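Complex shown without one protein chain; remaining protein chains in place.
The first chain written gets the first letter, and so on, giving A, B, C and D; residue counts start at 1 in each chain.
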Amino acid sequence: MTQALIYALTGAVLFMLGVRATLLRETLLPRLLALNVCGAGVFLIFVSLAYRGDSLPVDPVPHALVLTGLVVAISATALALALNRRLREMADE
Amino acid sequence: MMAMSVWLPVGILLSSLIPGVLIFFQPEERHRLRTWLNLLGALIKLLLVGMLIWGVFHEQVFETRWTMAPGLEFVLHADALSVLFVSLSTLLWLVTTIYAIGYLEQTPHRSRFFGFFSLCVTATVGLALAGNLFTFVVFYELLTLATYPLIAHKGSPEALRGARIYLRYTLFGGLLLMIGAVWLHTLTGGVEFVEGGILQTANLDQSTLRWIFLLLIVGLGVKAALVPLHGWLPQAMVAPAPVSALLHAVAVVKAGAFGIVRVIYDVYGVEFAAELGVLTLLGAVAAITIIYGSLKALSQDHLKKRLAYSTVSQVSYIVLGTAIVGPLATIGGLVHLVHQGVMKITLFFAAGNYAEALGIHRVSEMDGVGRRMPGTTLAFTIGALGMIGIPPVAGFISKWYLGLGAVEAGAAAWVLPVLIASSLLNAAYFLPILYRAWFKSQSAPWPADKTAGCVRELPDALLWPPLTTAAMALLIGLLAAAPYSPLEWAELIAGREYRQ
Amino acid sequence: MNLTLLPDLLLAGMLIGLAWAVLNSDDLRRGVVLFIAFGLLLAIVWARLLAPDLALAEAAIGAGLSGALLLVALRDGSGGDQRSAKRSTLNRWLIDLFVLVMTCLIGWVLWLTIYAEPVERLAQLANAMLERSGVSNPVTAVLLNYRAYDTLLELVVVLAAVLGVLVVGRERRGYREPGPVFHGLVHWLVPLLIVTAGYLLWVGAHAPGGAFQAGATLAAAGIVLRLAGYDAAGLPDGRLLRWLLVAGTGVFLLLGLGMTVSGGGFLQYPEAWSGSLILVIEVAATASIAAALVLAYRGGRSDGWLLVDEKDKNREISS
Amino acid sequence: MLDLLALLLIFSGISFFFLGAIGLLRLPDLHARLHALTKADNLGLGLLIVGVALLHGSLLMAMKLLLIWLLALLASAASAHLISQYALRRNRS
Partner (left out) sequence: MNNPLIWPVAVPLLSALLALLWPRRSTWIGLLGSALSLAAVVLVSRQVIESGAIELALGGWSPGLGIALRADGLSVLMLLMSTLVSMAVAVYASVYFSRSERRSEFWVLWLLLITALHALFLSGDLFNLYVTLELLGLSAVVLACLGGSRESLQAALNYLVLGLLASMAFLIGVALIYAGYGTLDMAALAAAIESGPTAWVALSLMTGGLLIKSALFPLHFWLPPAHSNAPAPVSAVLSALVVKAAVYLILRLWLALFDEVVTQTAALVLGLLGGVAVLWGSWVALQAERLKLMAAYSTVAQVGYLFLFLPLLAALPEGTTRDVALGALVLLALTHGFAKSAFFLAAGVIMQRAGHDRIAELGGTARALPVTAFTLALAGVALIGLPPSGSFLAKWQLLSSVFITGQWIWLPVIAVGTLLAGAYTFRLLGYAFAPGEGVGPSLSVGREEIPAVLLALAATLLLGFWASVVWELVPISAYAGGGG
C-alpha cells in the first residue's frame, strides 16, 4: 500500500505544481505544459488507486478512465496549439 | 352563467389587450383600421363593464383564477371597488381614444402609440380587477412598462429625460411595493383582497405589520405622487396631451391612490390600520401633499405644470378620505377617485387644445382665449370650478363628504382647515386663468396659430371630448343621488366595508 | 526505511524534479524537450504500477504525439507574444500558499483513503464480468464495453478538437526532401509502424494494446511520412478524409443504435457477438484517431478540405 | 552463474550509458557529443538487452528485445545524422 501512497502523493504534488504554473505563467505554451503536468498528476492518482500490490489484480476501471483522459488531453492540446498559431499569424500580418 | 362569471373579467382585459397587440403590427398608414380597432375595443369593453356593473350590484361573483407558481395565484375578481375604478377607466379610455385620434393625426409612430395606449388601459383595468396583492403588483409593474414609452413618445431630449425620471421613481416604488407584498405574503401565505381586511384576525407582530405598511404605502405613494415622492409628475407632463390626460385622470396617479385604498380597506382593514396607528401618519402626509401641491401650482406659469401640481394636491384628497376612519370620509375619498378623474381629464384636454390650436403653453399667453375658443374654454371653466369645489360641479360633493367625514371621525380640527386652505388655494390658481381667458382681451399674437381662417375652433375629435367630460362632471354633481351614480356606488362600498 | 521502496521513491522524486524543471524553464524548447522526457518517465511509472496499457499509450500519445505537436508548434512560433506581465509579489505569495494548502489537503485525503478500510471498488466486478464482455483484456472491456459510452463521447471530443484545428488553421508548409539516410529509415519505419499498429489493435482484446495505442502508432507513421517530405502524410483528401474522420464515431454510434433498434439497450452487444463488434469499432476508431492526430500535426485544413463543396458547386453549375 | 553474467552485462550497459551522459555534458562541440552519445548508448543498450534476455531466459523474448535494439540503432543513427547535418548547414550559413 505504501507504494500506492507514494505515487498518489506524487500525483497530488504534480497536480498542484501544474495549477501553480498555469496561474503564474502568462504565455500559452508554458501554460499548456503546465496543464499537461496537471493532468499527469490526476492520472497518477487514479492509477495509484488501482494498484493494490504486485500480487493482486489491478482495478482496470481507473486505467480505462486515464486512457480516456489522455486522449482528451491531447485533443485539447492540439486545439490550443492551433489557436495559438493562428493568433501569431495574425500578429505577424 | 358559471362560465360567464369566469370569463367576464378576462374578457374585459382582453378587449383592450387584443386590439393593442394587433395595432402594434399595423403599418403606420392604415389609419382607418387602427381607428376601428381602437373604438371597437373600447365599445366592447364598455359593454362588458356594463354587464359587470349590473352583476356586481346584484352581488354576483365574478372571479378568474390561474395558478402561476406555488402559492401565487393570478386572480381577477370584481367587487364594488373594482367596478368603480373599471368603469371610470373604461369610460375615460373611450373619450381619450377619440381625442388622441384627433390629436395625433399626421404624426409619426401612431401604431406604437396606440398599442401602448391600449396596453396602458389594460394594465389599469387589471389593477382594478386584481383580486389579490400579487396580481395587483403584476399589473402595477405592467403599468410602469406601458406608460414609459408613452411619456417618451416624442423622442425629444426633454421627453426622454422626463421618461427617465418617471422610470426611476416608479421602478423604485414598484420594488418597494414588491418587497412589502412578498413580506406580507410570506407571513400570511396569501393576500386576497377582502372587504374589511384580513390582518385583524391573523395575529401577527404589529411592528412588522407597520414596517410592511410603510413599504407598501411608499411603493404606492410614488405613483400616487405623495410628497416627497411626487417629483416625477411635473416632469412627465412633456408627454402628448392625451397621455397626460390619461396619466393624471385614470392610469398612473389613480393606480397609486387606488392601491392605497385597497391596502387600507381590503388588506389591513381600516379599523385595524387605525389601531396600528399608521393612518394618522398617512393623513398627515396627505394633508401636507394637498397644501404643498396647491402652493406649488400657484407659482407655475406653464399651464400643464400648474395642472400637474394641482393633480398632486387633488389626488391626496382620496388618500385623506381613506386615512380618516368612518363611512362618510370613505365615501368622500372614493367618490373623489371618480370626480377628480373626470374633472382633471377635462382640464388636460383643454390644455392640449390650447397648445394644438394656438400654441399656448403658458398661463400668461391665455389672455382673451375664451373668445377665440369658447367651447374649449367652457369645458376648462367647468373643470376648474369643480376643482375649487363650487357646487353643483362634482368636486363639491367630494369635499362636502370629506368634511362631514372629518367631523364624524372627530378629526375636524385639522382636516377642515386643510380643506378650506386648499380650496382657497385652488381658487387662487384657477380663477386668474378664467379671468384672463374670459375677461381680458388678447394682448399679444398667439404663439402658433394653426386654426387661422377656420370656421370652427377645432376638429370634432378634439372639441367634443372635453365638452363631454365637462358635461359628465356637471351631471355627476347634479345627479349625485341617482342610482348607479358614483356617489351611490361609493356609499355601497362604504356600507360593505363597515358592515363588520 | 524500507529498502524496497527506494526505486519507487526514486521514480517519484525524478517525476517531481522533472515536472519542476519543465514548469520553471525559461527556455521554451528546453521545457518541451524536458516534457517529453517527463512523459517517458511517466510511462515507466505506469509500467511499475502494472498499467501496461497506459504505459504504451503514454509513450505513444503523452510523450510521442504531444511532443511532436509541441515541437512543431515551437517551429512555427517566433515566440512573439512573450509578454511578461509579472504577477505582483503578493499574488505570487497567495498562489503559493493556496497551492501548498491544497496539496496538503489532497495528500491528507489520499493518505486517509489509502490507509482506511479498503473500499470495494469496481475491480472485482469488472474482472468477474470479463467473460461476458467478449474480450479478455480488462481495460479493453471497460473501455469498449462497460463504459463504452465514455469512449464514444471521447471520440466525439477528438472530432470536435480536430474540427477546431481545421477551422482555425491552414496546413503548415511541408518539409523538403530528406537526405538518403532518413529516406532509408522512412522506408523501413513506416511499414513497421503500420504493422505494429495492426498488431496493437488486434492484441488489444486480450493483452495490452487497443485502438488508442494503435491509432497513435499509425499517426506516428503519418508524421514520419510528412517529415520525409510527403506533405499529405498519407491522408486522403476531400470526401474520403471526411469519411475517415467520421468513421470511428459513426460506426460506434450506429452499432449502438442498432442494438437499441433490434431490441436491446443502447450499446448492449449480444454476448456472442461482442468480441467481433468491439473489434469492428476499434478498427474504425483507430482510423479516425490516427487521421485526427495527423491532421493536428499538419496544422489545419489543406486546399482539398473544401474541395467537396467545390465539386458540388461545379455539378450544380453544369446541371 | 547465468544470473551473475546477466547482472555483469547489465551493469556494464548502465556504465556505458553513464559515460555517454558524461560525454554529452563535458565534451566541447556538438559532433563530439553526438559521437559519445550514440556510441555509448547503442553499446549500452545492446549490453543491457543481452543481460535482460539472459535473465528472462526465453527465446521469444530475446527476439523481441533484439528487435527493439535494432530499431533503437536505426533511430539513433538516423537522428544523429540529421542533427549533425543540421548543425553543419547552420555553421555554413
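Worth a mention:
Criterion: a residue touches a chain if its C-beta (ideal position, glycine included) is under 8 Å from a C-beta of that chain, and two chains touch if they have at least 3 such contacts.
All figures in this text were calculated on a predicted structure; none of them were measured in a lab.
Note that the absent chain touches A, B, C when the full complex is taken as a whole. Residue C:Phe266 is the one among C:Trp20, C:Tyr230 or C:Phe266 that touches the chain missing from this view.
Shown as candidates are C:Trp93, C:Tyr149 or C:Trp273; the residue that touches the absent chain is C:Tyr149.
Shown as candidates are B:Met4, B:Met68, B:Leu204 or B:Ala481; the residue that touches the absent chain is B:Met68. Residues of subunit B in touch with the missing chain: 24, 66-72, 74, 109, 112, 134, 137-139, 141-142, 144-145, 148-149, 152, 155, 160, 163-164, 167, 171-172, 174-175, 178-179, 182-183, 185-187.
Residues of subunit C that touch the chain left out of the display are 102, 105-106, 108-110, 112-114, 119-122, 125-126, 129, 145-150, 153-154, 156-157, 159-161, 163-164, 166-168, 239, 242-243, 245-246, 249-250, 253, 256-257, 260-261, 263-269, 306, 308-309, 312-313. Touching the omitted chain from subunit A are residues 15, 18-19, 22, 28, 31-32, 35, 38-39, 41-42, 45-46, 49, 62, 65, 68-69, 72, 75-76, 79-80, 83-84, 86-87, 90-91.
As a working rule, only the chains that are shown with their structure count from here on.
Ranked by the number of C-beta pairs in contact, the top chain pair here is A-C. Subunit A and subunit C have CA centres that are 12 Å apart. Our note on geometry: subunit B versus subunit D, Cα centroid distance of 98 Å, whole angstroms. Shown are all chain pairs that touch, namely A-C, C-D. Taken together, the subunit D residues at the contact with subunit C in this complex read 71, 74-75, 77-78, 81-82, 85. Note for the complex: subunit A touches subunit C at residues 1-21, 23-24, 26-27, 29-30, 32-34, 36-37, 40, 43-45, 47-52, 54, 57-61, 63-68, 70-79, 81-88, 91-92.
Of all residues in subunit C, those touching subunit A in their complex are 2, 5, 8-9, 12, 15-16, 19-20, 22-24, 28, 31-32, 35, 38-39, 42, 45-46, 49-51, 53-54, 57-58, 61-62, 65-66, 69-70, 73-74, 76-78, 80-85, 87, 92, 95-96, 99-100, 102-103, 106-107, 110-111, 113-115, 118, 121-123, 126-127, 138-139, 141-143, 146-147, 150-151, 154, 157-158, 160-162, 164-165, 168-169, 210, 212, 289, 292-293, 296, 299-300.
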